[in-house]
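This report concerns only the one structure given below.
Heads up, one of the protein chains got dropped from this complex, but the rest are sitting where they should.
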Amino acid sequence: MKALTDDDYVLSADERPLGALYSRNARAVIERGARVIRSQNWIILVSGFFEPVFYLLSMGVGLGRLVGAVDGPGGAPISYAAYIAPALLAVSAMNGAIYDSTWNIFFKMHFGKLYQSMLYTSLGPFDIAVGEIALALFRGFLYALGFTGVMGIMGLITTPWALLLVPTSVMVAFGFASFGMAITSYMKTFQQMDIITFVMLPMFLFSATFYPLSVYPAPIQWIVEAFPLWHGVELMRQISIGAFSPATLVHLAYYLVMIVVGLAFTTRRLRALFLR
Amino acid sequence: MTEVRSERLHAHAPEVSAARARRWGSFYFMEHMLRGMRAYLVTIVVTSVGNPLLYLFSMGVGLATIVDRSQSTHFEGIGYLAFAAPALLVSSAVMTCANEMMFPVMDGFKWRRVYYGPHVTPLVPGQLALGHVMAVSVRLLVQCTVFFLIMLAFGAALSPMAWLLVPVGVLAGMAFGTPLMAYAASIQKENFQFSMIQRFVIMPLFLFSGTFYPLETMPAAMQWIGWISPLWHGNQLGRLVSIGASEPAWLVVVHIAYLAVLVVLGIVLARRSYTKRMDA
Partner (left out) sequence: MAGVRAMRRRVISARDLVKTYGDFNAVDGISFDVPAGESFGLLGPNGAGKSTTMRMIGGVTQRTSGHLDIMGLDPEHQGPEVRAHLGVVPQQDNLDEELRVRDNLIVYGRYFGLPRAYLEQRADELLEFAQLEDKAKARVDSLSGGMKRRLTIARSLINEPKILLLDEPTTGLDPQARHVLWDRLFRLKEQGVTLVLTTHYMDEAEQLCDRLIVVDKGKIMAEGSPTALIREHSSREVLEVRFGADRNAAVVPRLDGVGERLEALPDRILVYTDDGEGSLEQIRNRGLHPVTSLVRRASLEDVFLRLTGRSLVD
C-alpha cells in the first residue's frame, strides 16, 4: 500500500437528506440479522408463531365449547374460535413488533453493545432502524402466514378476503414497530422498560380480543377505541369474514397515520436513541 | 482507593463467622436477594396490584358476560368470575415464580455473577440456592396476598377458607419454580432456552391447565397436560378453598402431595446443581 498523503485526508460532504443519520446501507444490517437467524436453531425463528396458536386452541376450542356462537362483525353469529382468531393475529402482530422494536433494541443497545459497534462504522442510526424494522416485519409476515394457515386448517376461513389477513397483519406490526423505537429512546433502565409491559397488557386484555366491546360501559369503550390494538382487532375481524363497513376505512386510516407519525417520531429520536 | 482511616469496630473472629454462616447462610443470601429486588420495587408493586385488577376485570368480569350468558353447567353453578379468579391467582404465582427462577439464576451464574460474590465468603452454594428460593417465596407471599385482597374486593372469594389461596399460590409457584431453577442452574449458556420454556412450557400450561374452564372440557387426548401440570393441581386446590368446589378427598391428597414432592425434589436438585456448578 502506498503511504497516505495529505490529500487523502480531505473528505467532501454528502448533502443528501438525512446524510448525518443514513448511509443507505440498511442491507448490511438485514444481512447480519439473516446470518444470525441462519446460524440459530430454526425453532427459535418459528417459536413465536405458536403463542397465538396455543391461545386459539385453548380459548377458541376449549372455551368456545362452553360459549357457543357469538355475534361477528355485521351481526351474523360466528363460532367463538372464528371470533377470536383474527384478534389473536392482531395481538400477535403487535406483540412481535413491540418486542422487536423495544426490548430487542434495548438489549442490543445496553448489553450486547451491538449497536455501539455498528455505529462506529459508516452505518448511521437510520440504517440500523430501517434494518431492524425490516427484520421484525419479515418475522411478523412469517407468523401471519403460518397462523392464517392454521385458521384454514381449523376451518375458520370462509372467504378469500381472509388472505388479506397476512398483509394487514404486517401493516399492524409496522404501526407498532414504528412507534416502539421512538419510545425506547426515552428508556434508560429496565424499570422504565417495564412501563411498556404495563401499557401493553391492558391493551391486550381490553381491546375486544375475547369478547365484544359492548360489555363495557360507554366511557371505557371510548378509551379502548382510542388505542391502536382495538382498531387492529376490528379490522382483522372484518377482513376475516369479508364484512366491511365505513369503519374499515377508519381503522385503515388509523394505521396509515400511525405509521407515518411513528416513522417521523422515530427518525427524530434516532440521535437520542443511538447517540448517547 | 484512598486509604480509609477511622475509628473502627472489629469484625468478629473467623470461627464465629463460619459458625454463623453455617447456620444462617441461606438467610443472609435471602436478604441479599431481597435487597436486590428493591431496585424493582416499583415494578413489583405495580404488577402485584395491577395484574389482579386487569385479569380479574377482563378475564373474570368481561369474559363472564359472554360465558355466563350460555347457562353452562360447567362452572360449578357459580358465576364465571368466581370460577376463574382462584386459578388466575395461582397462574400469576406460577408465572412470577418461573421468571424469578430463570433470568435471575442466569444472572447469578453468568451475567452479573451475583452468586460468585457470596461464594468466596463462608457461604456454600447450597445456601445460595435455598436463599434464592426463600427470597422468591417472600415475593410470592406478598403477591398472592395482594391478589387475594383484590379478589375479596371483587367479591370473587366465596368460601371462608378462601384465604388458604395464599399458601396454595406459593406452593404451586414453587412446585413449578424449583425444578426450573435446578434446570436453569445447569445450563452453561442461555441460547434462548428460557424463551423456549416461556413459549412451549409456561404458556401452554397457563392455557391448558383448566385455568379458564374445567380440564374435562378439553379433548381427552390433551387432558394429560393438566395431570402433570403443577398449575392444574394448584388450580384445583385453589377452587377447593375459594369456592368450595367438590373434589374427592383422595384427589385433594394427590394435589398436595404432587406439589410438595415437586418442591422438595426441585430444591434438592437445585442445591445439587448449584454445588456442582460452583464447586466444580
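A and B are the chain letters, set down in written order, and residue numbers restart from 1 in every chain.
Basically, a residue touches a chain if its C-beta (ideal position, glycine included) is under 8 Å from a C-beta of that chain, and two chains touch if they have at least 3 such contacts.
Note that this is a predicted model, so its numbers are computed, not measured.
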| item | value |
| --- | --- |
| Listed residues A:41, A:122, A:159 or A:245, member touching the removed chain | A:122 |
| Positions on subunit A contacted by the hidden chain, ascending | 1-6, 8-14, 19-23, 25, 28-29, 31-32, 35-36, 39, 112-114, 116-124, 271, 274-276 |
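The criterion applied here is as follows: only the chains that are shown with their structure count from here on.
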| item | value |
| --- | --- |
| Rounded Å distance, subunit A centre to subunit B centre (Cα mean) | 31 |
| Residue ranges of subunit A touching subunit B (in the complex, touch as defined) | 40-41, 43-44, 47-48, 50-51, 54-55, 57-59, 62-63, 65-68, 70, 190-191, 194, 198, 201-202, 205-206, 210-212, 215-216 |
| In the complex with subunit A, residue positions of subunit B that touch it | 39-40, 42-43, 46-47, 50-51, 54-55, 57-59, 62-63, 65-67, 70, 72, 74, 191-192, 195-196, 199-200, 203-204, 207-208, 212-213, 217-218 |
